[in-house]
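Before anything else, here's the structure in question.
A single protein chain has been removed from this complex, and every other one stays in its place.
Presenting chain A:
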Amino acid sequence: MTWRKQILVLLLFVLFLFQGSVLPWFLPNSWLPHLMPNLVFVCILFVAVYRHRYAAMVLGVVFGMLHDVVYYGAMLGPYSFTMGFTAYLLGLVFQLPKAPLPVLLTVVMLGSFMLDSMLFGIYTVFNFNEQTYDWALIQYIIPDLLFRLVFALIVYVPIRRQFDKMPLRPKKDRKE
């Protein structure tokens, strides 16, 4: 009985604190209007690829709801829904316990793009923004994508090592 899984979830929470309370003080000021450093989401995509899509979906919904509640400005739910849904969908398509780095980077790019586009869509439906999609694409969707890609490259080796040490439960595999 190891506590690896519990510690990893705790680390995810530490990452959530880090992206809100530490990172904005160290990023260059000119980057800040163009980035939403949703680093927790990148780690959830790792879970979707290397573990299981349901685990990723639950983590996405829980941490998305945490984000929604803590930074409650307009409404509850957009992050929770988009993070859970994107993690589930990408897990459904790309779930490979032995996926190499390029596959994972593709998943992170696709996931980041989907997350920001869906958020843009939700806020547009509820009339919170009046910008056009191509403006949003240049202003923050693509910068976000690059930032998350770099973060995924940095944390790839340590996270992959932890996942390899954690055996997949064989019972669950057979059921799928």
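Please note the rule applied: a residue touches a chain if its C-beta (ideal position, glycine included) is under 8 Å from a C-beta of that chain, and two chains touch if they have at least 3 such contacts; residues count from 1.
One rule holds in what follows: contacts and distances are computed from a predicted model.
Colleague: Assign the chain not included in the display its UniProt protein name, restricting the answer to "Branched-chain amino acid ABC transporter permease", "Spermidine/putrescine transport system ATP-binding protein", "CoA-transferase subunit beta" or "Cell shape-determining protein MreC".
Modeller: The record names the chain that does not appear here as "Cell shape-determining protein MreC".
Colleague: Can you name the residues of chain A that touch the chain not displayed here?
Modeller: Answer for chain A: residues 17-18, 20-22, 24-26, 29-30, 32-33, 35-37, 66-67, 69-78, 80-81, 119-120, 122-123, 126-131, 135-136, 139-140 touch the chain left out.
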